[in-house]
Each structure stands twice: as C-alpha cells, then as structure tokens.
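The complex is shown incomplete by one protein chain, all other protein chains being positioned as in the whole.
Let's turn to chain A:
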Amino acid sequence: MSTAAAAHPPYSMPRVTLGRAGTATLLLLPIALVNAMGFIVPVLNLLRMSFYEALAGGGIRETFTLASWSGLFRDAFYVDLIVNSIVVSLSITFATLLVSYPIALYLHRSSGRWRTFLTVLVISPLLTSAVVRTYGWIALLADQGPIVGSIAALGFTPPRLMFNTTGVVIGLTEILMPYMILSLLAGFGRLDPRVEEAAMTLGARPSQTFWRVILPLTVPGIALGCLLCFVLAVSSFITPKLLGGGRVFLLATEIYDQAIVTLNWPLAATLSMLVLIIFGAALAVYARVLRVIE
C-alpha cells in the first residue's frame, strides 16, 4: 500500500513540456530583451545620428547626409587618428601579453594555497578604479617622480614618460594586465604538464619545449587575451585622457571631445560606429585564429 503511494504520488504538478528549443528561447528571452533595449536601440540611434547634419556651434539638423562619414576619410587628421588608435592599441595589447604571459604560466603551474594567493594578487588591482590607478601612474611618471629621478641620478637624460604616447602605453598596459592574465589562464586548459615532460624526455631543450610545445598549446588563451585587451584598449578613455597630455589623439578621446566639448554629435556618432566596426574586425580575426588552430 505504502510502496504504491510512493511510486505514484497522488498529487503531481501539471507538467508543461516546452522541448529543448522552447526552454532555450525562454531562458534567452530576458537577456535578449535587456540587450535590445540597452544596446541595440541605442546603437541604432547612434547610427541614425551619424547621418544627421552638424551645424556650426553645436546644432544638429535632422536630415540625411553622408558629410560626417565622408569627412572622416577625406581628412588626413582622422585617417591618422584611426591608424594611430589601432597601432597604439596593438602595441598595448602586445606589451600586456609580453608581461602577462610568464605570470599566467607560473600561476597555471602553481597549486594549492599559493595559487589562490597569487590569483587574488592578480585580480586585486581590479578592486581599484582605473582612474585611481592612472593617478598613481601620474605620480610615478611625473617629471619630479621617482622613475625620472632615478634615471637622472644615473647620469642619463630622462625621456619624457608622461603626457605622450609612452605614458598612455605604460598606464594602459598595467591596467589591462589582470584581464590578460585571467584570459590566458582560461585558455591554458590544453597545457598538460605531461606533454612538457614528454618533450623533455625526448631530448628537447627548455627553449625548444617552449616554442614547439607550450606556445602552440596556449594559442587559444593568447587569442582570447589579445582580443579582450585590444577591445578594451581601443575603447579606453580615462587613461589616455589623463596620461596623454592632449598630444595623443585616439578614437575614444576624440569621441569625448566631439560629443562633450565641440558638440558635434553626428561626428561623435560616426566615430562610435567606426569603433564598433573595428571591434567587428577584431572579432573576425579572433574567429579566424581559432579556426586555424582547431
């Protein structure tokens, strides 16, 4: 009697079966709605704004003109600006990769409490805002700062480390390091210590092991980290603004100037769309890299 009741519970909830596709749609619906309202609609607005006409003094006429777009490619300043943004962002990405890779590799190989401690150490800079860290760099790189001071004390003429591209690259490299390290770690899954041991057993020198075994196995992590850092570097605004000294013209700072100072919203919108196109291109390159290594 009692076993029968347990096998067939008298009260059972009415079941609604949705099927896999239905469940997936239902689960995706909230985020799709949020994204549509918080991202797609504003981007479409921006796209429409980029075809408005900018009047002298900050006015906007709601018409359809290609003036902002064509002006971008006819004006050497903007061509330079775009090239410069990409080159500077690529340099920052490369520098970040170079300094983060050894740290990530060491972290990947460590274990236990030590690994937890180091991971917390890597993530801890993210607890401080980029503004505060940038002001920290201003104190370090200033003309009266410790770095310039030590170079001068050694008898060399110190180079200018701040208010130029050098300062922007130094500042952003440090600020983006946690993202790079975490992405590298996430992509190091295929790196099995036994493979390295096998290479050594077969007589490979440490450098050979690195170039022919470790590096190829960590490409997914490198690709992910570079994509993330490049995108963050192109869109970063506060660090170039504070460390660039008005000499470094980048897309993000120019968008700010056009939107907030000159009040040329159509041009600001056009530049924003251009940043989106650059992101699309970066994603395409990333997808291609992943396809090649698969």
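In this section, contacts are C-beta pairs under 8 Å (C-beta built on N, C-alpha and C of every residue); 3 or more make two chains touch, one makes a residue touch a chain; residues count from 1.
We adopt the following convention: contacts and distances are computed from a predicted model.
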Out of "ABC transporter substrate-binding protein", "Multiple sugar transport system permease protein", "Molybdopterin-containing oxidoreductase family membrane subunit" or "Phenylacetate-CoA oxygenase subunit PaaI", the chain not pictured bears the UniProt name "ABC transporter substrate-binding protein"
Residue among A:A142, A:L276 or A:L290 touching the omitted chain: A:A142
Selected from A:G187, A:G221, A:G244 or A:P266 as touching the chain missing from the view: A:G244
Which candidate, A:Y52, A:Y101, A:W137 or A:F163, sits in contact with the chain we can't see? A:F163
For the chain left out of this view, which of A:L140, A:M200, A:L263 or A:V289 touches it? A:L263
Absent-chain interface as seen on chain A, which is shown: 55-60, 77, 142-144, 160, 163-164, 241-242, 244-247, 249, 257, 259-264
